[in-house]
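See below for the structure under consideration.
Shown here: the complex without one of its protein chains, the others still in place.
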Amino acid sequence: MAENIGGDNGDEVRILAFLCNWCSYAGADLAGVSRFQYPTNVLDVRVMCTGTISPYFVIKAFQEGMDGVLIAGCHIGDCHYLKGNYMTAKRFGVLREALKFLGLEEGRLRLEWVSAAEGEKYAEVIRSFTEEVKALGPSPLRKRAKAGVEA
Amino acid sequence: MAENGSEMNYRLVPSTCVYCGTGCGVLLEVTGDRLSGTLPQKDHPVSKGALCIKGWSVHEFVYSERRLTKPMVRSGEVLVETDWEAALAAVADGLSAARDKHGPDSVGFFASARCTNEENYLLQKLARAVVGTNNVDHCARL
Amino acid sequence: MSDLKSIVREKLRDGADAFLCLKNEEGTVLPALITDADSPDLELVEVGDSRYPLGKILIDLLREYPDKRFAVLVRGCDERALVELSKLEQVDLERLVLVGVACSAEEAAACGCLRPYPSDIALGEKVEAAPGREVIDEVESLSDAERMAWWREQFSRCIKCYGCRNICPMCFCKDCALEEPHLVEPGVIPPDFPSFHIIRALDMTGRCIDCGLCEEACPAGIPLRSLYRKMQDIMEDKLEYRAGESAEERSPLSFLGSEQDIEKLEE
Partner (left out) sequence: MTNSIAELEDAKVILIVGSNTTEQHPIIGERILAAARKGAKLIVIDPRAIHLSGFAEVFLRPRPGSEVAYLNGLINVIISEGLEDSEFIAARTEGFEELKQAVAEYTPQKVEEISGIPAEDLVAAARIYAGSERASIVYCMGITQHSTGTDNVLSLANLAMLTGNVGKPGTGVNPLRGQNNVQGACDVGGLPNVYTGYQRVDSEEVAKKFEAAWGVEGLSRQPGLTLTEMMDKAARGELKALFIMGENPMVSDPDLGHVREALDKLEFLAVADIMENETLELSHVVLPAASFAEKDGTITNTERRVQRIRKAVEPVGDSRPDWEIVCALARKMGASGFDFTSPEEVFEEIRKVTPSYAGITYKRLGTQGLQWPVPDEDHPGTPILHAESFPIGKGKFTPCEFREPAEMPDAEYPLLLTTGRLLFHYHTGTMTRRSPSLVREIDRAFVEVNPADAAELGIGDGEAVKVSSRRGSVEVNAKVTDKVGKGVIFMPFHFAEAAANVLTNSALDPVSKIPEFKVCSARIET
């Protein structure tokens, strides 16, 4: 899947965004409808709640060649399932530190709270995250052998 | 789960992994009357408390559905179950018949790099002292 | 150790149906379940210096013999394991009698855990811990790229024996993510970097009780214990939790929690 985004232009980075159905996905939709400009090298995965995102999914995304992973959900207090995003916040805080200890740059993993009304914020998050990941370059976790074969 | 009131039994039996020639030290875990797992022997001179995946799972094949559990003799196209007495008599007859008719060197024995020293010793003794042939070898070369 | 022998006998007479401890058989110290105060094995009981995952063994014994009560010899690490396993509903502490043994100064120094003694000490003298942080310090002195290269080199020796998981007293799942083909490609060594080892590190987060059996069982000499210890440091730093310490407080990663937990995080 990963190779379909951003074309095969070498300096493009590939980003996976996990978006919660109720807030951030709607926020992304609003950004589109409102015609806010933001980069296109992002693959969305809609989830019912960011609390369902296993850290394994994030690892898998990096392993499959993503250069950055964004998790965007409802603001704390606004979760459709009341407390789902508490788990997101806790897991994410630990995961980012764990990955950092293994040498993955902190900037490649980002957590944002984006509501259904924040279309502009969504566009801004994508812009700034893409810039940050671009500055970091391709992820060192891309499967090296496989990347070679695919190229 | 054991039945209420049954005797409890949990033991670790020191043994040696039977896959490759490294000879790592394993502890076979027995719960009740069945093998339930494998642990590494911590103070083993070769493996020093480590094992490979084969060592860790060396107990698994013991209860395979493909274990042979009954002696069998051929009847036409099929092998039919029999008792030990009959099976051993059939082997003794088969080997003796060839020896008596064609001489001891018409009989051969494959010993085994998978069996114990004692078993290999007995097999070569059987070949040499009972049948009278040195035709005994095993798959060392394979 | 005659002391241990009399303790085992006493506990068996006091209502424990069996005592899980260690015995010296032909010079090798290994776990033993003693069910009878007159058992000849009683002559062989010994604390010894070989450690085994007694907590993991107990998970199975408690299930296999649901109407039995067990006494168990515990070092600090064994006790932490049982405490954490109890919160994860894998063992029932009510059916267990813990007999604590403190690690000797020599053992504690060689092992380097944070608390080389159980809460109740029946055998041995309490000594304070001398946890080594050399590996963590070394890794943290490196740049991101150097860290990744450092770990990549360590994990490149992995032959996927699963010994770290198999020996771990805290690993009890029936379905293991390490065996999930979408996460870790089967049949390949070394296993995928870094998924195999990150998955384990994440599963150990808020759970690892720092017994170090993983590192002892690793044929490749990978500094797993330091990796998992760092995960506990992160848990403590971010979520004020350290596995195995409190009998009541559960890992914040095992329940949704409250808004206060999040506030801690955002500091």
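Which chain is which? They are A, B and C, in the order written, and residues in each are numbered from 1.
The rule is short, and it goes like this: a residue touches a chain if its C-beta (ideal position, glycine included) is under 8 Å from a C-beta of that chain, and two chains touch if they have at least 3 such contacts.
In this text the structure is predicted, and so the values were computed from the model without any measurement.
Q: Mind giving the shown chains that are in contact with the missing chain?
A: Answer for the hidden chain's contacts among shown chains: B, C.
Q: Just one of C:P219, C:G244 or C:G257 touches the chain that is missing; which is it?
A: Selected residue, touching the omitted chain: C:P219.
Q: Contact with the hidden chain only, please: which subunit B residues?
A: Residues touching the hidden chain, for subunit B, are 11, 13-25, 28, 30, 33-35, 41, 43-47, 50-57, 59-74, 79, 83-84, 87-92, 94-99, 101-102, 104-142.
Q: What residue numbers in subunit C mark contact with the hidden partner chain?
A: Those residues of subunit C that touch the unshown chain are 25-28, 156-157, 159-162, 179, 186-187, 189-190, 219-221.
Following the convention adopted for this analysis, only the chains that are shown with their structure count from here on.
Q: With chain centres taken as the means of their Cα atoms, state the distance from subunit B to subunit C in Å.
A: 36
Q: In whole angstrom, what separates the CA-based centres of subunit A and subunit B?
A: Taking the mean C-alpha position of each chain, the two centres sit 56 Å apart.
Q: Note the residues in subunit A that touch 2 or more other chains, in rising order.
A: In subunit A, nothing touches at least two other chains.
Q: Which of the residues in subunit A come into contact with subunit C in the complex?
A: Interface residues on subunit A, with respect to subunit C: 51, 55-56, 59-60, 63, 76-77, 83-84, 86-87, 89-91, 93-95, 97-105, 140-141, 143.
Q: Under the touch definition given earlier, write down the residues of subunit C that touch subunit B in their complex.
A: Touch residues, subunit C against subunit B: 17-18, 20, 25-33, 35, 50-52, 57, 60-61, 63-68, 159-163, 166-167, 216-219.
Q: Which positions of subunit B touch subunit C when the two form their complex?
A: Touching subunit C from subunit B are residues 1-2, 4-5, 7-12, 14, 27, 31-32, 36, 39-43, 47, 49-53, 55-56.
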